Every structure is written in C-alpha cells, then in structure tokens.
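The complex is shown incomplete by one protein chain, all other protein chains being positioned as in the whole.
Labels run A and B following the written order; every chain starts at residue 1.
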Amino acid sequence: MKNINLNALKPAALSIVSILFSLITGGIILLIIGKDPLHYFSLLFARGLGTSLGVTETIIKMAPLMIISAGLLSCFSAGLWNIGVEGQFLIGAMLTGWAAPMLSAALPYPIYLIAVLLLGITGGMVWILIPAVLKARADLNEIITTLMMSWVAINLVTWLVKGPINDLATVPAQTKLIPLIYRMPPIPFTRIHIGLIIGLISLLATHWMIKRTTLGYQFRVMLANKKAARHAGMNVARLTVYGLLISGGFAGLAGACDVLAIKGLFQGNWNPQYGMTAIPLVFLARLNGWAVIPLSFFFSFLAVGGEFVARDLDVPAFFVHVLEGMTLLFFAASEYFEK
Amino acid sequence: MNDIFGSALIAAIIASTIRGTTPILLAALGETYAERSGLLNLGIEGMMVAGAFSSFAVALNLNSLFYGFLSAAVVGLTLGLVFGILTITLRVNQIVVGLGLTIFAHSMSSFLHRVIFGNQFPILFGAGGTNEIPVLARIPIIGQAIFNQHWMVYLTFAMVPVLYGLMYKTRFGLRVRAVGETPLAADAAGVNVNRIRYYTILLGGLTASLGGAFMALGDLAFFVPDMIMGRGYIAIVVVMLGQWNPFKVCWGGLLFGFALALTSAMQVAGINISPDFILMLPYLFVIVALLLFTRSTNLPSSLCVPYKRGADGK
Partner (left out) sequence: MKNKLLIKMIGITKSFTGVVANDDVDFDLHAAEIHSLLGENGAGKTTLMNILAGMYQPDKGTIIAGAQTVQIRSPRDSLKLGIGMVYQHFTLIPNLTVLENLMLGFEGGLFLDLKKAERKLNQISVAYGLSIDPHRMIRELSVAERQRTEILKILYHDSDVLILDEPASVLAPVEAEALYHTLTLLRDAGKSVILITHNLNEALAVSDRITIMKSGRKAAELSGGMLAAMGASAASDKILGLMFGAIPATAPPEVAPVLEDDPLLELKDVAVLNDRGQIGLKHISFGIRKGEIVGITGVSGEDQRLLAEIIGGQKRASAGSLLYCGRDITRLDIASRFELGISHITADRINEGCVLDMALSENSILQSYYRPPFSRYGILNQSRIKSFTDDLIRRFGIRAIGPDAPVRTLSGGNIQKLLLARGLSGRPGLIICNSPTYGLDAKTVRFIQDLLKEESRRGTAVLLITADLDELFSCSNRIGVLFNGEIVGLMDRCHVTAEKVAKLMLGLS
C-alpha cells in the first residue's frame, strides 16, 4: 500500500482550515449582530444543498466562477496579478448582450454560438491589452492598471447600455433580450447549461497548460525567479502579455457565458462581482486547477444559499463576501505554517 | 456661455479640487511612509472604506462627529495592525494580505450598513460644514475657495511639511528610509526593522481610515458602499508619482483632486454628457498619468519583501 505523503496533504489541509476559521469567525459576527449562527448556517446548507433547486442553481453559478478562475490561474502562475477581472468580464458580457440578437438572426446556431463566445473572449483580451503592454514595456504595476480599467469598464458599459445599445422597447436600460432558443444550450437531460462544461474544460485545459507545456513552464519560472528567466533568455515581456491576455480572454468568456446562459441580456449597473470570489478561491486552491472545482462549488453554494437565506433571516447576501474576504486573510495567515 | 469661465466657476473648481484631494492625499501620506519602509499596502482601499463606514455609523448613532472620527482612527489603527502582524511578523505575501483586507473591509462595511440601516441611506445632519480662516478668506476669488474649508482639509495640508520634516530631518525618518532600501544594513546598524515597519503601517492605516472618514463626515455627510471608488489605489499611484517624497506626493494628490473636480464641474456646467461617461475619466486619467510620469527607477528596494535576519543563511 502506498504511503500517503503527509506533506503533500498539508497545503490542502491549510486551505480547509482557513475556510473553517472564516466560517467560525463569520458565526461570531452573526452572534454579535444578534442572529443565530447555527440557524443561519443550517438554513444555508439546507437551502443551498438540500433542495434540488439549490443544487442546480449552485452548479449553474459555478460556471462563470470556474472560467474566471481558469483565467486567474493562468496569470497568477506567472506572477501576474490581474485583479481587474470584473472589468474584462463586463466588457465581454456587454459585447455579447449587444451582438447576440443580431448574430442569432444572421448565422446558423452552432456558428452563432461560437462567434458570440469568441466575441466575449476578444472583448476581455482587448480590455486587458493596455495594462498588459504597460506592464511589459514600462513595468507598470498591473494591479493598479487593471483595476483602473475595471472602473472605466463599469461606467463605460452602463453609459453604453443607457445610450447606443439600449433596447428602446423596454423601459429599464438593457440590451435586447435574447430569445430562449438562442441561449446557451443545456446539457442533455438537465436544466444546466453547457457553460458548466466550458468551465470544466477551461480549468483542466489551464491546469494542463501550466504543468505540461513549455508556455506554462516559462510562466512558472517567471513566478519563481524572474531574474533567472531573463538570464536564461526567456522573453519575459512577451510572456507577460500572453499571460495577461489569456486571463483577460477567460474573464470575457465568463461574461459572455453569463449573459448567454443566465441573464439573456445585458443591463446597466449590473456587476455580479465574481472577482471578489474568484481571487480568494484561486489562492485557496494553491493555483491547482483540480482544487478549483470543489472550491468553486463551495463558494457558489455559499453565494446561492446566502441569497436564499438573506430574504428569510434578514442577513444581507453581502455576508458571503465577508466570508470570502476572511477566508483570504486566514489563508494568508496559514501561509506562515507552510514555511 | 460666459458664465462657464466666470470667477464663480473657477472658485468652485479650486474649492472642489482641494476638497477632493484631501482624502487621497491623507491616505497617500501614510502610504508614503509604509512604502518607504518596504510595505506595499493594497489594503489601503479597504481601510478607507472601513474608516468611512465606521465614522459614519458611530457619528450617526452617538450623534457626535468627534466619536465618529475617533472610531475611524481606531479602525484604521486596527486594520493597520492586522496587516502588520500578517506581513511583518508572519512574513506572509503582502499582496494577498492587502487584497484580503480590502475585500473583507469593503464587504464588511456594506454588510454592516445593510444590517444597521437596512435599505435606507440616512444622511448625517451637522456633518460637513466649513471653518473660515479670518483674514485670508477675504482674498478675492481664491480666498473663499482655499480658506473656507473643513478643518480636516487644513489639517491634511498642514501635515505635508510636517511629514516631510519627519522623513528627512529626524531619526525616525532616517530609519524608515534605511529600512526600505536595505533592511539588512539597517538591522546591522541596530535598527529594529520590524518595529519601524509597524509604525509606518499603523500610520498608513490611520491616515487611510481618516481619509475615508473625511469623505463620509466632512465632504458628503452620508455613506454608500461604493463611495471610495478606487481612491485608495489612486493614492498608491500618487505615492509612486511623488517618488515617496511628501511634498511631491502633495502635488500628485492635487493633480488627481483637480481631475475629480473637473468631472463634477462638467456636470454642473451643464455640459451635455452622461454622468457615467464623466465618471470614467478620472481612472483613464490615472493610466495616462502613469504612462507619462513614471520613472521606473528608485523604488525602495525592499518593497514587498518580508525581512528575516539571517534569511540567506550566510
């Protein structure tokens, strides 16, 4: 029988402990504001996992998380911090919301689907291009530049939706509704759309890329020792652009999937803030694509359950983000034990 | 059309610039010290939000502006301490900690706001307000704009020369500069590297939080979850552009305060552009400014690197 390498389990254990600690601390916070944490969490589990609706919703919501996480995995593995994923997500979503109605009429269904998804990917890539070039050429901190672009995007898409791409037939500012037949097809025999499959493929493809390809190898060297990468002749500037473009593309793809599958249109002032969830998630997963799958299920379930419970127990859905923030902090602290 | 360039508008823009600069400058001054000693505090945004929210909630509930500012100070110091413990003592990755703090503080503020105030967004009456400086306020046009501001504005700008002197003319400032550049050498000289860094991050947390408090209590008189809108990160840019020199940081802050003031002036002047479009501009401005003005050299060499004595095992 193979001896289980305890050392290899340590990282996973630390991540799980971080989650537990944040749940416990969350419970304490609930106590302080006068709610019953046990009641809250049991209801959360019951609603999120206990009902078929809950489980289905959780799985559906996993898709954009997984896709964005795939993007974050790609760039974090190279030591590049694309924190402005939400902006790229919105651009991809907006382009899809705007173009889908037109393209669905003009193209046969399978081609239309691919075209629309490609549009989302392109949108995300275009949106991260400026920060990518600035980082590659002038070493400008990409956290700041992607965040700035993100805020530009948030306002830009709202302006566009209220203006040029508005569907004037409806009162609230939004793009034309995509008819159900032109949405993302479901997985046969289920209500779950194939965005989930796209998410799984994205994650596993990214994981494979990082571990097994020369591109991923160069990324990993960049993260571990940029000086050595340069000295060995790796084109760090070009790799920087690739890494950031890939992650931007995934973010845009997630936006396209969300619009195509869940919402069917793009609204102004809408930002599901997946970044706030995906960033802690990817860290907790220790940049391992396989680990992202159960973690995105967990976080998705928290969000879905949180939504359901919010109405009943008068605990705002924001609470889930509080848990996410604390998880990241506990995870950061747990890094100490990794050393 | 003439009125657009009238003196009233100019005065309004100057006043608005100074007001808008204050929270960014306040946060940037503390961040200057933190970065100079080697800490990159990405939690600055979260600290500003926390300061804004806590000061507002406390001020509203206790009906006291004083306690509002005090609680912001406490919150800022606490968050700075948390950042410090994680990054200095436990030597964990500063970027992860900073992001975690921001996500936590941001969502915690939104969460508590919902819990306490429900769906309402109450206004704090008695907040805002200005203090006029007697003689100077009578200078035509600019007098009212510059010398009739909230007391925190005066305090913030007064801190600029003080912090400059602290940085270059005192023992503490010398040690901060040494620690950020070569912590090993500072340690060998007997300087307590970690203690200096704790001081600077406490300062950073304090000023960031007070910056947020000013926005809630001194400028806007209410709190919405997204009110900080990236000013913390803009402060980081300002620190970079100002090359970690308090006076230059002040100029950088004024630059962005001016950009922000312009955007609101455009709306007031009735220029027919949607507010969403105008809101984009400050962030584009940041990127352009970064492009034009950054000289990439002279970063404190130990920025983002935790310090451990004998880490190289020589």
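What we mean here is this: a residue touches a chain if its C-beta (ideal position, glycine included) is under 8 Å from a C-beta of that chain, and two chains touch if they have at least 3 such contacts.
Quick caveat: nothing in here was measured; it's all calculated off a predicted structure.
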{"item": "Of B:A178, B:V249 or B:V286, the residue in touch with the unshown chain", "value": "B:A178"}
{"item": "Per the touch definition above, residue among B:A8, B:L136, B:A188 or B:V288 touching the missing chain", "value": "B:A188"}
{"item": "Residue ranges of subunit A at the interface with the undisplayed chain", "value": "212-215, 217-218, 220-221, 224-225, 227-228, 230-235"}
{"item": "Subunit B residues touching the omitted chain (full complex)", "value": "169-172, 174-175, 177-178, 181-182, 184-192, 298, 309-310, 313-314"}
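Basically, only the chains that are shown with their structure count from here on.
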{"item": "Distance from the mean Cα position of subunit B to that of subunit A, given in whole angstrom", "value": "29"}
{"item": "Subunit B - residues contacting subunit A, complex", "value": "42, 82, 86, 90-93, 95-97, 99-108, 110-112, 114-115, 229-230, 233, 236-237, 240, 274, 276-277, 279-280, 283-284, 286-287, 290-291, 294, 296"}
{"item": "List of subunit A residues in touch with subunit B within their complex", "value": "33, 81, 83, 130, 134, 138-141, 143-145, 147-149, 151-152, 155-156, 158-159, 162-163, 268, 276, 279-280, 283, 315-316, 318-319, 321-322, 324-326, 328-329, 331-333, 335-336, 339"}
